[in-house]
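Working notes for the structure below.
Missing here: one protein chain of the complex. Every other protein chain is in place.
== subunit A ==
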């Protein structure tokens, strides 16, 4: 099954549930009408929150950059001694 079909099925199922709620009036219809809006707003909030938290807690590794510099130095020394063109020093 294509993934978009899965998502659409989910949307249809949720909409059907919503229509059922409207018709049986378990909760006041005026509230039921607003539910999709709540849903979309909370979806948006979820997205923004995830991105926000993600950026704030972005895993960084400054020590890796230093280690890499050491590795580069070591490699250049080894290769230079064996006649490999490693470019000029930076």
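Points to keep in mind about this one:
What we mean here is this: a contact is a pair of C-beta atoms (placed from the backbone, for glycine too) under 8 Å apart; a residue touches a chain by one contact, two chains touch by 3 or more; residues count from 1.
Definition applied: contacts and distances are computed from a predicted model.
Looking at the choices "Trm112p-domain-containing protein", "S-adenosyl-L-methionine-dependent methyltransferase", "Dolichol-phosphate mannosyltransferase subunit 1" or "Exosome complex component RRP41", the name in the UniProt record of the chain not drawn here is "Dolichol-phosphate mannosyltransferase subunit 1".
Even with one chain removed from view, subunit A keeps its contact list with that chain: residues 2-4, 7, 47, 50-51, 54-55, 58-62, 64-65, 68-69, 71-72, 75-76, 78-79, 82-87, 90.
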